[in-house]
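Handing you a structure now.
A single protein chain has been removed from this complex, and every other one stays in its place.
In order of appearance the chains are A, B, C, D and E, and numbering begins at 1 in each one.
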Amino acid sequence: MECIILDKSIDYDGSQISSLWAYNLADVKADSIIAFRGACDVKIEHMIDLEDKKQGDIIFSEDMLHFIIEHFDSTDLKLVYARQRLFTAITSEVLLFRYPLIERMGDDLFIKGKKLTVSIASTSAVSQKIHLGINVVHDHYGSLNEMGITGDEVDKVLHEIANSYHNEINDIEKDLRKSRPLDVI
Amino acid sequence: MECIILDKSIDYDGSQISSLWAYNLADVKADSIIAFRGACDVKIEHMIDLEDKKQGDIIFSEDMLHFIIEHFDSTDLKLVYARQRLFTAITSEVLLFRYPLIERMGDDLFIKGKKLTVSIASTSAVSQKIHLGINVVHDHYGSLNEMGITGDEVDKVLHEIANSYHNEINDIEKDLRKSRPLDVI
Amino acid sequence: MECIILDKSIDYDGSQISSLWAYNLADVKADSIIAFRGACDVKIEHMIDLEDKKQGDIIFSEDMLHFIIEHFDSTDLKLVYARQRLFTAITSEVLLFRYPLIERMGDDLFIKGKKLTVSIASTSAVSQKIHLGINVVHDHYGSLNEMGITGDEVDKVLHEIANSYHNEINDIEKDLRKSRPLDVI
Amino acid sequence: MECIILDKSIDYDGSQISSLWAYNLADVKADSIIAFRGACDVKIEHMIDLEDKKQGDIIFSEDMLHFIIEHFDSTDLKLVYARQRLFTAITSEVLLFRYPLIERMGDDLFIKGKKLTVSIASTSAVSQKIHLGINVVHDHYGSLNEMGITGDEVDKVLHEIANSYHNEINDIEKDLRKSRPLDVI
Amino acid sequence: MECIILDKSIDYDGSQISSLWAYNLADVKADSIIAFRGACDVKIEHMIDLEDKKQGDIIFSEDMLHFIIEHFDSTDLKLVYARQRLFTAITSEVLLFRYPLIERMGDDLFIKGKKLTVSIASTSAVSQKIHLGINVVHDHYGSLNEMGITGDEVDKVLHEIANSYHNEINDIEKDLRKSRPLDVI
Partner (left out) sequence: MECIILDKSIDYDGSQISSLWAYNLADVKADSIIAFRGACDVKIEHMIDLEDKKQGDIIFSEDMLHFIIEHFDSTDLKLVYARQRLFTAITSEVLLFRYPLIERMGDDLFIKGKKLTVSIASTSAVSQKIHLGINVVHDHYGSLNEMGITGDEVDKVLHEIANSYHNEINDIEKDLRKSRPLDVI
């Protein structure tokens, strides 16, 4: 798995959730997590979650940390959703060291009852993908700034979250190669 | 998915990780999480992790909270390991409300640098299973008592962790049924 | 699995076989069978069976019972086709109590050598779906009316078929959770 | 898929449900249905259904028709159980032409409220298997003789059921190769 | 699996890599390898390999042998790529009898350092497909003519390669049905 943290800013418009975006962007020929900073304004045609689409949800933020994960090892919906929840939990763990009052509910993080993140996961015929975005600043929703995470710390958080998922997946791949099958009653 | 919390104490000897243990114990014909309290003394022939076996690890505790998870929806090793890590993160989240200094590393939880838990995951030809045990008391390792979790609180923790996983899985099953497939670049 | 029987009439034009139709229609976040009554006129762009498309088959009926099944547990073509055949057999079993001369050939039912039903099954990247339609009246093909099934009985048949599949799937899910793996010679 | 009807009698003791039995018996290197006649007396160590094992069920019959199905195309439990139900429905369809009062409940057939059949399905790491046995004569349970199926007709039933499943599977394999993927809402 | 060698010439424009092309062309309802001769000029909208697309690669040849393989037994990317490499190796083996200096590198064959073939593999939601094309003549790239394979020999090569893959797959399907599962340390 490759872990790539982009220096340049990219605005997330929903096209980045498409399969093979990483290859197109940076010739990545591996499972990957790509992290970057930028605004968020998801076009209706790129909305994956039909609940958002139905409710005409506006997914908009001026400044966010974005994480785009792609796995080609399976197209199992259950696996990508388990990974999405695990990634959300990892994100929570990284932030908890800085701000102890985060609550995870499914694929969302909250502070003071306000939503801090947006996230989606799905599959195509060739890969599974996850997007998670964290508000850096926001008028109505929760944000890193509100948690006191500003300046260089924002960039550190970007690195830490991406690296933690990268390490977690590598660790899982090792662990599952040293366990014998279960007995049966 | 069924969530069953046992009143009676059961000592974990490693046979409980076998496939179909839940059916044998309680006629459970569903995916399940079964939670109970008891000692832990894993016999060498029930050790699933070859690293433990090789190192002659003693997996022993006088008093633990045990969680046994069984899914029959797939026998994919990657899925059961993602679920194991997610379950460990959920356990951490429940405990953090009571004791803010827990650290998760893979499938282990630590307090003050001491291991608080044991865990294993694997598959047979018919199901995938996870075991996680948390020390209630322990002389050398971390324990709930050391975290100030004693008396009725121990039982509450048992319920909360089991219910949280149960809810998480139900929530995932709903979420993955409202997302359209990914576009492709 | 949810079993939903719609009161209002819906005309089947082939768009209902699309993945996530059930969520779009009724916020269903579960595997589902949705049963309703209405005309049938499948537009060429919604034809899934290329044999029909090639032959320029007109799939048209003024009044039909429709069943739309969606499973998200796998996207295996073999599984959805086995389920389609099983569903056709279940439909046959329900009708046999009222009219003993039905013949099933694959995914079709016949009376007096006349086709009574239309059916298709396929998958997308996120779900598997089955459609089965039964003529209530028809000039050229077989129909429920011709079998003496009219008035309230038509509605009863709609309910019985949907409920039978619902029960069968629930029963399967229980049964597969109490069988140990096979031995090997 | 091969369809083999054995002339010689074989007593079913449960060892025939093991993976690779068909290869061992007759050098079959294909998916297969093997049909034969013989007594049935399942040894406890060959019981696959833990419910039977728990209840100390005696699975005994002096004279039965047996069908042993093996597929190597997947080890998915859901697929083998869908196929088992489909096979039971096919068996019912063949018998209905001779005796119109058969009822299927899951993987069991009944006449006059009496059980006519036994069946089990499961997987190993290499194949999926189904056994179905139909009483030819029986003191307490339903039987073909009781349905008026005797003499040469018993043998015809053996052939018809085996051939019907064989044809159904071949037909499914053809059908799934002419359907385009689903659209998505 | 069906092996079809077409008498008539077909120009490969990339549309033939689409799922269900074999059914559309020749009502094939089986896994298949279809071999034919014709020019090659892949339109940009049919390019599957994003590396080619990115580099604006021209995939053009006046005269090629084409092989189109379709399997419906799984949509696993790893399986179709293993099969593509195996097919390329088989192609190499057939040509080696006539010209001993062929080198295979992944999915490409080379003579005298010049590329002799083009190949791609991918999946849709319903099938997996492989295309391999071999230059019969070419000004810049390697070609059969350059290897001294001309006239009737070209047609023989077309038949031999198609038949070899056909036999290999049939042989694999037999072999995997006589091996017991692995033991575990």
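Everything below uses one rule, namely that a contact is a pair of C-beta atoms (placed from the backbone, for glycine too) under 8 Å apart; a residue touches a chain by one contact, two chains touch by 3 or more.
This structure is a prediction, so every number in the text was calculated from the model and none was measured.
Only one residue from E:L6, E:A30 or E:L50 touches the chain missing from this view: E:L50. Within the complete assembly, D:L20 is the residue of D:C3, D:L20 or D:V136 that touches the hidden chain.
Listed here are the subunit D residues that touch the chain not shown: 20, 23-24, 72, 75, 125-126, 180-181. With the whole complex as reference, residues 15, 17-21, 23-24, 46, 48-51, 73-74, 76-79, 81-83, 85-86, 89-90, 92-93, 96, 100, 104, 106-107, 120-127, 129, 168, 171-172, 175-176, 178-185 of subunit E touch the missing chain.
The chain not shown here touches subunit B at positions 50, 54, 75, 77, 122-125, 184-185.
As a convention for this text, only the chains that are shown with their structure count from here on.
Taking the mean of all protein C-alpha atoms as the reference point, the chain centroid lying nearest to it belongs to C. Among all residues of subunit E, those that touch two or more other chains are 20, 23, 50, 72, 75, 124-126, 180-181, 185.
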